[in-house]
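Showing just some of the chains, left in place.
A and B label the chains in the order they appear, each numbered from 1.
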Amino acid sequence: MLRQASTTLSIRAKRRGLHEITRDVRQFVNDSGIRDGLLSLFCRHTSASLLIQENAAPAARRDLEAYFEGIAPEGADYEHVDEGPDVMPALLRAALTATQLSIPVKDACPLLGTWQGVFLFEHRRNTPGREVALHLIGE
Amino acid sequence: MLRQASTTLSIRAKRRGLHEITRDVRQFVNDSGIRDGLLSLFCRHTSASLLIQENAAPAARRDLEAYFEGIAPEGADYEHVDEGPDVMPALLRAALTATQLSIPVKDACPLLGTWQGVFLFEHRRNTPGREVALHLIGE
């Protein structure tokens, strides 16, 4: 019998960069009692995003962070600057990555590959906490 | 009892850039009678895309449009030019943003954050209308 479960993951304020949330996501799936289905994550912000990436090498994470800082840099000629110099770069880096992710679930586990972790990508310098909505449908 | 609803949003020809469709998307959810579930949007084109972004500051939208025009510019050394100089930049800008978005729905509302709007991102200069397929599953 198909059914669904949902929750909101509240994430305390973090420094700019990648923060792994795989454990929280797995916990939600496990607690739901749903063993097979589709898990969806949705970042409720325009200046943070989601990314599935390397879960083992911290150097890869640092390279990813540096890359997005370079490709959408602070101090470029932006019009939208009145909320701070880090806002427009944050919106651009969010636009280039994912606001939402859906992952099939089997035997109560998201079907992540061996080296895949789920990350919140914080793009601003100082933020209050962030919210990621989680939804699971299955049986 | 879980059920699903679907429709196709037909969007009249637009100028290049970001066009908010949040109201149409909310209307579909509201009309469906489904209060809790998962909403999915799918852009049926390779030269337009979807983006969740800032719904309040027009300057942010202009910066976003200018950024993607800069990062995938017209007039670069493309091989695929026979359908017009704006085609290849359009395909690249679409590849860098989203063809598809899924958003959890609660109490008959998509769980968008306060500053999040859903936009069609038109990348070509002259197009006929565009189609965005909407799908909602829930109860």
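Here is the rule we go by: a contact is a pair of C-beta atoms (placed from the backbone, for glycine too) under 8 Å apart; a residue touches a chain by one contact, two chains touch by 3 or more.
Worth saying up front: this structure is predicted, and the values here are computed from it rather than measured.
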Total identical subunits in the assembly as filed, 2 in place: 3
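By definition in this document, only the chains that are shown with their structure count from here on.
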Go ahead and align chain A to its copy chain B using Cα positions, then give the rotation in degrees, nearest 5. 120
Chain A and chain B, separation of their C-alpha mean positions in angstrom: 20
If we count contacts the way the header does, which residues on chain A are in touch with chain B in the complex? 2-4, 6, 38, 40, 42, 44-46, 71-72, 78-80, 87-88, 91-92, 94-96, 98-100, 102, 131, 133-135, 137
Contact set on chain B toward chain A in their complex: 2, 36-38, 51-54, 57, 59-60, 62-64, 67-68, 71, 96-98, 101-104, 106, 111-113, 115-116, 137-139
